[in-house]
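Missing here: one protein chain of the complex. Every other protein chain is in place.
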Amino acid sequence: MSTLNEKITEEIRSQAERLLSSGEVAAFLGYEAGSLPMTARPFVARKPEDVSRLVWNSFCVLNLSNYLPSLLKSFEPQRRPGEPPPEGPLPKVGVIATGCWSRNIVVQIKENQVDRERVVIVGIPSRGMVSSRKVKDLVNNREILKVIEEDHNLKVSGSDFDQEINRWDVVRDNCLTCVHPDPVIYDILIGNPSGERQVSDRFEQVNDIEAKTHEERWEWFTEAFSACVRCYACRNVCPLCYCPTCFVDDSRPQWVGKSTDQTDTLLFHILRAYHCAGRCTDCGSCESACPVGIPMRLLTKKLNKDVLEMYQSEAGMSLDEPLPLTTYNPADPQGFVLTERSEKGGGKS
Amino acid sequence: MGTTSDKKWEPKIVAFLCNWCSYAGADLAGVSRFQYPPNIRIIRLPCSGRVSANMILDALRSGADGVLVSGCHPGDCHYISGNLFARRRFALLTNLLEFVGIEPGRVNFSWISASEAEQFAQVVKEVTETVRKLGPSTRLVKRIG
Amino acid sequence: MSDISKMKNPYKPYSARLDNIKVETEDGNLKTFRIVLEEKADRDAWSHVAGQFAMLSIAGKGEIPIGIASSPTEQGYLLFTVNRAGVVTTALHNMREGDRIGVRGPLGNGFPVDTELKGKNIVIIAGGFAFTTLRATLIYMLENRSDYGKITVIYGARTPGMLLYRDELEAWQARDDVDIHVTIDREAPGWDGLVGFVPTIAGQVAPSPENAAALICGPPIMIKFTMPPLEEIGWTDDQVYLSLENRMKCGIGICGHCNVGPVYVCNDGPVFTRAQVQKLPVEY
Partner (left out) sequence: MKVLKFDRQAIGEWLSKLAEDYDIYAPGESSQGTWQLISDYSQIDIKSGVPEKPVKNFLFPQPETLLTFSTVPDDPDAFKPREPEDSGRKNVIFGVRPCDARSISLNAMPYEKDTYYKANMEKNLIIGLTCNTPCSTCFCTWTGGSPMGTEGCDISLTEIEKDSFVARGVTERGDKLLCLATAASEASDQDIEKLSGLEKDVAISTDITALEETLKSKDMMELYNAPFWKDIAERCVNCGTCTFLCPTCYCFDIQDETLHGRGRRIRCQDSCMFPLFTLHASGHNPRGDKVQRVRNRFMHKLKYFPDRFGSVSCVGCGRCVRDCPVNIDIREVMRQMLTF
């Protein structure tokens, strides 16, 4: 009996092989096995023989669409700024996409970072990815030497322990509160769509923080973000972050200092999250990539909540709808404006 | 903006005003001799749509005790819709700042037209009083040495 | 462990004053700053070799590595010709005579004017605003004229207005112990000198490689096209000295910013022979 993930892996391989050997795509973006338990590596298959390296499991935590713009660009002939794109069709790239990843591709298409014609999207309805941090916590941070994944359990073992963990207990928080596990755009679908998920309160973590006083919130914020080393892994694994010069690298003016000074670190996180407003799909890459466990996803989740409540919009749900911050409604809530205080409406949390 | 312990603390408020409405409103307030607190330092911009989160946070980082951003009333923007786009961004920003624990009232927004001199004076009074009650800003203020 | 109190803090600049500021080029983007160290002890301690650089330090803005344009024989002051490009250079360009800056150095190796180059025929080839440390070198050599054989200078800029040190160029051209070829890229009204790119002129002047060394500073593209005509008449890579540039922070071979493969431009350079550079990755 093979597990669900093994079946999906087989299917990915055969689709990738078909796409690569037919020449339909020049490269196929997926995952291969990592060198440690609970790791998987983004991998670009370029030849049909590469596809045997492709895998699918619960540790494919980074959003593959992050690699799409640069991978597509690598197949374009080099040109100077301002030079028109070359005539004729350019090579295509195949990519695996779960619900949130596919929504990020939609955002990228809308922001002109990805050409829909040049991607072959292999959709996979997501069963949620596992947080290795949660697993480590569950085994009291003992060293994990082996993890065998079954459909509903993880068999975790170390030099002096064996433990069976219910997979759902260690699924990442963003996946636990995800309501759109199915890809919103795809060319090929592997597995069956699971439909919209019912989640009792998808913004529970945000609500908990909102319920605090501002003193408590400040305490939480400074404490939770204090370990940051400014490695920018959260920024660099984010498919939304593609600016040629990030605001943290601006020198004229220099918006934030470069050291791990508290103010500079906090400003970085506020502005990074803010730049994702209306675009973030809560894919959880940032939190998964963070080497020191900072919950920066809560900031984007708060923005997602406000965008949904105030502008009835969720990032990347359709190719037709404009991104919420590129449009407006004359009747948008403005209760936060001093001169409009008498009006009813949202805007205040 | 040096901290002077011997003198009584007075809030310092950075005001980002759009050129066409709020700045003109401030101008008219002056010409019309409406009294308002001298605590604001005005920065004129073409449109409230030009005000970015970076600027607001930079003011706080540099030690401003409060920030006021003011533009034309919705529908009156010189650039037709600059303030309507900005309104969405400001709503999200002010919520996010409060979410991380910045005191409500540090960062303020208003719509003031070129003819609303009295309202301008009123808003400045209100913001100054709010910030005065909050006391000197400490969160997100950069400290060196 | 060595006694730290006896070590010199390598990050603390000497305080200095801007003594004179001269706009060099017609676009105003290049200025020569004459600076004087504030403390007599610092002035006395200062000693550099042509081709070395220093970190100019503007408190509050940062530091930048700039080649020293004055010769060690010019006593009492230092010259730096600075192109306005980034944060610090812009701040420097906005400063006035009398303002305080910092200087950290001298740093790097410099040209081997007192060793390998002695007794040789010297060819100096410079393009654009890379003439600065070569000016220092030329003046040093002219002051010690008998130590060197024939000295040939080929210097080019886009337009007459973009030439550095114009007064001095004229004075050198009047001397008979140095052969100066000044060229501009295209014909310009009022210009009766040479016209053509530096590599072309270098090919025409064609100095003999016999007991000679060439010091070349300029944009990478100029260096690239200057080499073939020289190689044609027998120049080899170990006769050619280049000065590399890279982003720098510490200037003393620690911080890692300026490395070209295994070497640090700041400490192992900035002067390398072309033969040395050819063995390095192209990371400059």
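As written, the chain order gives the labels A, B and C, with residue 1 at the start of each chain.
To be clear about the criterion, contacts are C-beta pairs under 8 Å (C-beta built on N, C-alpha and C of every residue); 3 or more make two chains touch, one makes a residue touch a chain.
These numbers come from a predicted model, not from an experiment.
The chain not shown here makes contact, within the complete complex, with A, B, C.
Interface note for the absent chain: among C:K118, C:K150 or C:K249, the touching residue is C:K249.
When you scan C:V23, C:A59, C:A171 or C:I233 for touch with the missing chain, the hit is C:A59. From the options A:V44, A:C178 or A:L240, the residue with contact to the unseen chain in the full assembly is A:V44.
Panel shows chain A; residues 34-36, 39-44, 62, 66-67, 141, 143, 145, 159, 227, 229-233, 235-237, 249, 257-261, 288-289, 291-293 of it touch the chain omitted from the view. Residues 1-3, 62-63, 142-145 are the ones on chain B that touch the missing chain. Although one chain is not displayed, chain C still touches it through residues 1-2, 4, 7-13, 15, 57-64, 85-86, 89, 100-102, 245-247, 249-250, 252-257, 259-262, 279, 281-284.
One rule holds in what follows: only the chains that are shown with their structure count from here on.
Chain contact topology: the protein chains form an open path, each linked only to its neighbours in the line. Here the chain at the heart of the structure, going by C-alpha means, is A.
Chain A and chain C have CA centres that are 50 Å apart.
Across the assembly, chain C contributes no residue that touches 2 or more other chains. Residues of chain A in contact with two or more other chains: none. Touching chain A in their complex are the following residues of chain C: 86-87. On the chain A side of its complex with chain B, the touching residues are 206, 209-210, 214-222, 247, 253, 255-257, 261, 263-264, 266-267, 270-271, 273-274, 277-278, 299, 302-303, 306-307, 310-311, 324-328, 330, 332-334, 336-340, 346-349. Residues of chain A that touch chain C in their complex: 251-252.
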